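One protein chain is absent from this view; the other protein chains keep their places.
By written order: A and B. Residues from 1 in each chain.
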Amino acid sequence: MSKVQVSTSINGEEVDFLCEPQQTLLDVLRETLSRTGTKEGCGTGDCGACSVLVDGRLVCSCLVLGVEAQGHEITTIEGIATDEGLHPIQQKFLEHAALQCGICTPGLIIATKSLLDRDPNPDETTIRYWLAGNLCRCTGYDKIVRAVQDAAKELAHPA
Amino acid sequence: MAEAVDFKVIGTSPVRPDGVDKVTGRAQYGADLNLPNQIYGKVLRSPHAHARIKRIDTSRAEAMPGVYAVICGRDFPQAAHGEIGGESGGDVSDLAKNIMARDKVLYHGHAVAAVSARSLRIADEALAAIEVEYEVLEPVLDIDAAMAPDAPLLDENCFTKNLPEKPDKPSNIAAVMQLARGDVDQGFEQADVIVEGEYRIPMAHQGYIEPHACVANTNEAGQSTVWCCTQGHFEFRAMTAKVLNMNVADLKFIASEIGGGFGGKTVVYLEPLAVMLSRKARRPVKMMMSREDVFRATGPTSGTHIKVKVGAKRDGTITAATAWMAYEAGAYAGAPMGPGAMAIFAPYDLENFKVEAYDVLVNKPKVAAYRAPGAPQSMHAMESALDELARKLNMDPIDLRMKNAAEEGTQAPYGPKFPAIGLKKCLEAAKAHPAYSRPLPEGAGRGVAVGFWFNVGMQSSAEVHINENGTVTVVEGNPDIGGSRASMCLMAAETLGVPYEQVRALIGDTESTGFSNVTGGSRTTFATGMAVVRACEDIIAQCRARAAATWGVEEDQVLWEDGQATPAPGVNADIKPLSLADIAANAAKTGGPLLGRASLNAQGAGASFSVNIADLQVDRETGKVDVLAFTAIQDAGRAIHKAYVEGQLQGGAAQGLGWALNEEYIYDAEGVMENAGFLDYRIPVASDLPMIDTQIIEVPNPSHPYGVRGVGETPIVAPLAAAANAVRSATGVRIPDLPMSPPRILAALEAAGV
Partner (left out) sequence: MGAFGYVAPSSLDEALAVLSEHADHGKRAQVLAGGTDLLVQLRGVDREPRTIVDIKKLAETNRVQIGASEVFIGAAVPSAVLNENAELAALLPGLVEAADLIGSTQIQGRASLGGNLCNASPAGDTIPAMIAVAAVCVIAGRSGTREMPVEDFCTGVGSNALEAGEFLLGLKIKTPAARSADAYLRFIPRTEMDIAVAGCGVSVTLDGSGTCTAARVGIGAVAPRPLLVADAATALVGSRLDEAALAAAGAACSRAASPISDKRGTEDYRRKVVAVLCRRAAAAARDRALAR
């Protein structure tokens, strides 16, 4: 099976890889590039654990072909913290105990970032519907929603 | 036991020590390890629910380029009989057949062969090249069909256990169990009011977001290292050794971070296969289940059929209660009918009761533990019946429960007398809670129910290392599913008297720390926590000895206060206290590094009771239910990490509500699960739920140094009946079966003519 060469940008870094045409971006990230922060929970777009941003747009990387990454900018969980430290969303997830097992957390943080990038002051209903594609089985979502609310506040008025 | 005292760190909610790695993607879960020269393993699964395997031809797959090894049932040794142990019931030889079918497949998705190949794609192609010839048999898909006298048999050698005499012919009833006290006939005669109910609940899955995954690496001496997501790596090692007839010393298990388990990761599925494949290929083999595999081939919890009858006097005193309960075991014996039977009447002080329980084989996946295994189903039945009883008596449902509530000294239906328990306090708190009295919106209903779980102790080990600067490393053997490392650090910090930030906890592999049973049974903070506290006390004793030697006084003249050794009053006022850091810095001169140890088989895990209040709204035209409010009140004994205790209550509520409203295994007539994915196995999403209020009650467990009761399992028990009782209150109609999906609700409303 012939592989295709793909040039892309992941978290601001130029990355080239070879992949089979039917391989998903998730598969490439995890198995080819060993960037395993992006998780697989279902492989069919139903759980959101594999959420990444493609050109700033929230998608499930299990429903994107690796070859489609050509020329696009991918942001994964590994690209959220900065040289200054954790992103406020990450910090608030920790402070609010918004993770138990933590497998859904990378996807939720990516989805939250995409929400707050668009809507800096979402209400609870908006948060819940925006995050409805990110399944969490441990928390009942209560502390996640509170973490997102607090992160929005923190981003609006950094302490 | 510590009485209500001012703790320094216990009861706070600090950031967990493993947190940063989990919010940055660094934390490594089961599928996150990639080793040099790694290849991939995949499993061929049965397309039939019940069939005899006539022939398996693997030759074409073996000949394919890029394929390293192919295995099937005939490659496995015969495993001896014996209890699996741990949290999921069953027999080792059944476990062996469950992970790789031998002569028969017993459910759709049952493993029949496995391959290892250079890539996942080649592995898929190799699976397609394996030829399996089946003789398809009639599947047995539910309890009624399985218990019918002429039912097709899953296992011709299954003779019902626990009967007075061995039955003369085999059946699908693997075991029965009875539990009784008093005289129920007399009890019902004394009753003024009797209610009866019959309740059916289909199989439901734990629904952890991380599919099972592992990497096995075997060397030429036959020694294997297995990295996997597990609730108990020591028990995974034991199971793998038994299934493969290996020496545990040749197996090293490393627990990865674990992406949820809820009981479902207490038994092996992939690990023995990966060991065999890596042995044959002499390369590391990585295996990952798909979500579909997880639904079809790992253990959900039992579907059940339960009948309950309760009689009471006018004042609410229950005079008798009986239950008949059948639990689907799936393909092999070992349904949680025992705990289901022991839990059903546990909250109540009953003179007369009788429970009859059945463990029933069906052509579905072998069940595994799921959070309070067996109790949600049986207590849903009892708590629904009590709701009807309260209505018949025109009595407040909390008052009815209070009237009969178990308390310290009550003899539990399963034998022992309860020590101090928190049921009455939970009921009082619920009655006083604003959530119980605030007005309901038009068309909404409120339901309450009681939850319970026994909790267990079992074996745990812990070591505490004092680093040269006085910081603390805790090493223990329980995979951390929900923040237990933070709890261990809190208990160690409290005991040693040092700041939380100076303590780190890690989970050792099977070669680097002492044995611990699974993270399950709500035992970790209780039992492993107890071991950590004991290991810290060992450190304190050593510190006092070293301070005494340094000061030239007797050990009993040295106290340990606020993280430092101080002279006892009247010893020598001029002695300057020695902190843990001081003692650590001087350790080389006083006897070497400070290492504390403890291992124990913890006794006295205190039962945890709960009361839940649910407000639900029902759309009478579509049958859709909205959750308006939910309040979970539970006795935690002592909350070590407050936010993670709240999180257990909230997460259990969400799982219980999902089970009550939408989650179910749906099968077609051939025994194929039709909803093996998160699209149609509908676990709650963020927009389905409101904020979940919690109230933690603390009735300290006398058997734990800080009063801890396990809190992990009880939270899933009460939501089922709380939801059913709320729907009853909203619509006037009792819907006994779960899930209360919209079509079921609409049909029930129509049948009732409302």
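Criterion: contacts are C-beta pairs under 8 Å (C-beta built on N, C-alpha and C of every residue); 3 or more make two chains touch, one makes a residue touch a chain.
The structure displayed is predicted, hence computed values, not measured ones.
Considering the intact complex, the chain excluded from display touches A, B. Of the listed residues A:10, A:65 or A:81, the one in contact with the hidden chain in the full complex is A:65. When the full complex is taken into account, the listed residue touching the unshown chain is B:684, out of B:684, B:712 or B:736.
Residues of chain A that touch the chain left out of view are 1-2, 4, 20-22, 24, 43-46, 48, 51, 54, 57-60, 62-65, 67-68, 70, 111, 114-115, 129-134.
For chain B, the residues touching the absent chain in the complete assembly are 124, 292, 621-624, 661-662, 666, 674-675, 678-680, 682, 684-685, 687-688, 741-743, 746-747.
Here is the rule we go by: only the chains that are shown with their structure count from here on.
Taking the mean of the C-alpha atoms as each chain's centre, chain A and chain B sit 29 Å apart.
Taken together, the chain B residues at the contact with chain A in this complex read 13, 15-16, 18-20, 22-29, 31-32, 34, 120-121, 206-211, 257-262, 288, 290-291, 481-483, 641, 643-644, 646-647, 650-655, 677-679, 683-689, 691-692. Across the complex, chain A meets chain B through its residues 1, 20, 27, 30-31, 34-44, 46-47, 49, 76-78, 80-81, 86, 90, 93-97, 99-106, 109, 124-125, 127-129, 131-146.
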